[in-house]
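Note that this complex is displayed minus one protein chain, with the remaining chains in position.
In order of appearance the chains are A and B, and numbering begins at 1 in each one.
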Amino acid sequence: MNFLSSHLLTLILFFPVLAALVILFLPKDEVKAIRWTALVASLVPFGLSVLLWMRFDSSASGFQFVEQYPWYEAIHSTLHVGVDGLSLTMVLLTTLLTPLAILASFSIKERVKAYMILFLLLETGMLGVFLALDLLIFFVFWEIGLVPMYFLINQWGSEKGERVLWGKVKMQARNYASLKFMIYTMAGSLGLLLAIQMLGVLFQTYDLPSLYLKWNALEGTVMGLPVATVKAIAFWAFVVAFAVKVPVWPFHTWLPDAHTEAPTAGSMILAGVLLKLGAYGFLRLVLPLYPAEAQRFAGALAFLAVMAIVFGAFASYGQTDFKRLVAYSSVNHMGIVLLGIAAAAKVGLNNPDVALNLSKNIALNGAVLQMFNHGLSAAGMFFLVGVIYERTHTRNLNDFGGLFPLVPIYGGILLFTSMASLGLPGLNGFVSEFLVVRGAWPILTVYTAIAMLGLLFTGAYILKSIKQVLHGPLNEHWAHGEHRLTEINVREIVVMAPLMVLMLMIGIWPAWILDVINKAVMMLF
Amino acid sequence: MQFPILSVIVFTPMAAAMLILLIKSERKNEIRVTALAAASLALLLSLWVYFSYDKAAAGYQFVEKYNWMPMLGISLHLGVDGMSAPLVLLTGVVMFTGVLISWGLDDRPREFFAFLFILASGVFGVFASLDLFMLFFFYEIAVFPMYLLISIWGWIKTREYAAMKLTLYLFIGSVVSLIGALVMYWQSGLHTFDMLALEQAAFSPGFQKLWFPFVFFGFAVLGGIFPFHNWSPDGHVAAPTAVSMFHAGVLMKLGAFAALRVGIMLLPEGAKSWSWLIMGLALVNIVYGAFIAMVQTDFKYVIGFSSVSHMGLVMMGFSTLTRVGLTGAGVQMFSHGVMTALFFAAVGMVYDRAHTRDIPRLGGMVKPMPLVAVAFIIGGLVSMGMPGFSGFVAEFPIFMGIWQVRPLVAIIAAISIIVTAAYIMLVIRRVFFGSMPAEFEGHIGPVAVQDKVALVFLCVIMIGLGLFPSLMVPWVQTGVQHLLSLLGGA
Partner (left out) sequence: MTAFVPSNILAILPEILLLSLGVLVLVLDPFWKEENRRLNLGWLTAGGLLVVLAVSLALARPSAPVLVFGGMLRYDLLGFAFKMLFIFGAAITALFMMDVEQVGRRAEAYLLLLVAALGMSLMASAADLVMLYLAIETTSIPLYILAGFLTGDERSTESGFKYLLFGALTSAVMLYGFSLLYGFSGETSLYALAASFPTFSLLALGTIFLVLVGLSFKVSLFPFHFWAPDVYEGAPTPVAGFLSTASKAAGFAVILRLFTVVFPSLSANWSLILAVLATLTMTVGNLIALAQKNIKRLLAYSSIAHAGYAMIGVVAFSQLGAASTVFYLIAYILTNLAAFGIVTAFGHVAGSDDVKAYYGLSRRAPTLALMMMVAFLSLAGMPPFGGFVAKVFVFAAAIEQGWVWLAVVGVLNSIIGLYYYMTVLKYVYLYRMEGEEEEKHPIPLSRPYAIALTVLTIGIIAVGVIFAPWFGIATGAAMNLF
């Protein structure tokens, strides 16, 4: 038991890798064995993170369950992991969504072994980012997460669809999407890499806690340039990297393609967790390391956030592809996260105004909770799109219509999840959006006002999508014969159930999670 | 007297070559088995040397010294330090996997393995040599077998041209360095070729400034530095698989290492004066090499230019003359060596079956060769510097080193990372994934077990080093420490 508690985080982090190794040695034809091994194996980190949650002391400040092991001593980098409320929430989200996504992947029939191995490796990559307290380790896991996702999209993504590049080169849509995803993210991370290198060179350490102190204490000139300039450049380097991931308009163009072409479970994880990596980067790195620059540029960030909210909503509204609609909705929802962060940045550190500080906290709380909530609802939405796609092999909204009587249970679940996404009071979306708006209003009034417009349209597109799928005249095509629509099955319900429970719980009684988040957020910034 | 392990490592391949030449041509299996036995022995011994190296004591270990010609101060002086021990290990690894990959060679395997082993002896000799004369002796031994290996067993379209170009280029480079070395010999007044003594020779700064370019760039030609890199892509492509593995995996490191050993370590002041030029040229290597690789349509040329680009990183690391930069360069020599050996092995396997390397004509190779595909992907991730693999462990410190000296260069060099990612992913997708063209359906045979063993071995090394940098970095650091003391604690 002692081993368990003293190595809890590394266990959570590396268990998926172990599981992947085990699966490596399973014969590739034993599909059932592979699926169930993967599922059971992914439940272990989930169980451990629940344990972590229960053992987490929400009244204490700072990082808990800290572990540090030597890794690359030559450049002063160690495997330093720890959680605070923020990362704990994200870890929980990740370990929850992964088993659900794996369960959702039971319908994958080709090369299941490779698929599951990649999925588990992806989980470790994501967890690593959330748990890292060493900047280099952060970057290592950040990059590691890219590769499995690339292959997941590339190999198991939607088979139809072609893109034409530069007028003549034809490329399969999923290839285009995966390559764009990878290159975009890597290009975005390039600045991050360079900035990290610079930090390592300057301070001879990558340890985050010490970097917080040293970096903020830096004065004078650095490499011939004034500190302020260097910090500003590094700030934007960090911001660009995370902005690509979140994604923030205008760095979002990879997302619709990637989400649309990815296999269902891939989209669930992509929207559910991967986007949060970017937001997490903002919270964990950008705000604490660059409080002054963040404050200076908070207006710009807010502008981008609002653009994301508004354009995301408009773009969603205009889609005919159901999945693409949900993809743009991610842009929209993540914009809200960024708005909260921007608001907090604007207030800055050590602001004497008590009211503003309160708003700042509220905004940050909202942002983090929105991260969690969007994780749930986006995963849910993508899954539901996948459910109907598997049956109908189309995602075109115009092909559907009036399906409610055919698939009432599915319809009910879809309605529920959509409402959560829309922000209906009583469900989780409302709580986080309300917090963000309440927090941002005193700080960034105009931007928030514009953002409300976006939120209005959020409702519009969600309702439109539901109408086109479930309501209206029944599309006879799906009513009879071989195209007869089958109801959602037990496995699929099992996938949605935990998500729905959480959506409801957070909607009615958010305290259990907000307490944890709040404590962390107050310490953070 | 302690067991002369380094001499055994250096001369085993040569002895094996002689032995193989005595076997009748028709007895191909005996030839192959002998070759494998010798390669395994060399590998095991080099592993032993590597892991028995006492990092706390540092310095040169396993030293052997036999007076060869006292009159001129020539001795067979062997020893390894933290920088050369990994390279000795690398040679053992590449030799071993090269023999496995060449198992199926049917045209005069006797001569092939004999020449390959002479080459291997030369390479081992250079890495282990602590005598300047002997370094050249072994260096030239490593050059001329390439000519025969490429021109006889290479790709029929360009082998003659490529072999001649390669040999002449390398020879020119080495004789330029030779002149520099002889000048150093006389200037030192010590009448010895012993490099340990020459390290302390204290040449005048003016002398060093004048002669450093000759010595460094003469060897750096073999390292593939721009603008003397032109022999490399053609040479890589024309050579048969195992020879390409050796060429890119080991030989180019030979050049870089000799440039370090003879150039930087013996003429430190010269190195400091000329580091800007090395940095500039290395930068061209890195960026230009990556861009050129992107537009290639021949699979092997992509890898060839990728080697040019990655060797640029090694030289870049050298040029920083900082602890981290040099450490990164040392690890990069090993990491790139393993990676590129894997690449060429994989390319060779594809070519052997598809009989074409034209990327537009290939596709879907993952189905008949899944292990090759995965291995190639892993190699690709290493070349991109993806964390978790040895490439990152090597490239990251190099960049840190560049930051310490000239941040702008680091930013420019970082572009190559993206370009590398782009072309690697594109190549992987086009060759291994997608649909297999009809002409290959049913014609792609499976990969033999010895090929698989070789690939897995190489992958394990790259992943192991990536996850556990402590498997190599401490060794390199001791070597770097010594280097820095020669540079005056820079």
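Please note the rule applied: a residue touches a chain if its C-beta (ideal position, glycine included) is under 8 Å from a C-beta of that chain, and two chains touch if they have at least 3 such contacts.
Nothing here was measured: the structure is a model prediction, and the numbers come from that model.
Asks: What shown chains does the left-out chain touch?
Replies: Contacts of the unshown chain, counting the full complex: B.
Asks: Among B:9, B:176 or B:461, which residue is in touch with the absent chain?
Replies: For the chain that is not drawn, the touching residue is B:176.
Asks: Which of these touches the unseen chain: B:15, B:168 or B:295?
Replies: With B:15, B:168 or B:295 as choices, the missing chain is touched by B:168.
Asks: If I consider the whole complex, including the chain that's not displayed, which of B:19, B:152 or B:471 touches that chain?
Replies: B:152
Asks: Using the definition of touch stated at the top, determine which of B:160, B:298 or B:352 touches the missing chain.
Replies: From the options B:160, B:298 or B:352, the contact with the absent chain belongs to B:160.
Asks: List every residue of subunit B that touches the chain not included in the displayed model.
Replies: Contact residues on subunit B toward the absent chain are 21, 25, 68-72, 74, 111, 133, 136-138, 140-141, 143-144, 147-148, 151-152, 159-160, 163-164, 167-168, 171-172, 175-176, 178-179, 182-183, 185-186.
Quick note on the criterion: only the chains that are shown with their structure count from here on.
Asks: What is the distance, in whole Å, between the centres of subunit A and subunit B, each centre taken as the mean of its C-alpha atoms?
Replies: Roughly 42 Å separates the two chain centres.
Asks: Sort out for me which residues of subunit B touch subunit A in the complex.
Replies: Against subunit A, subunit B makes touches at 324, 327, 381, 384, 386-388, 392-393, 396-397, 399-400, 403-404, 407, 410-411, 414-415, 417-418, 421-422, 425-426, 429, 433-434, 469-470, 473-474, 477.
Asks: Considering only the defined contacts, which subunit A positions touch subunit B in the complex?
Replies: Answer in residue numbers: 70-75, 136, 139-141, 143-144, 147, 150, 154-155, 172, 175, 179, 182-183, 186-187, 190, 193-194, 197-198, 200-201, 223.
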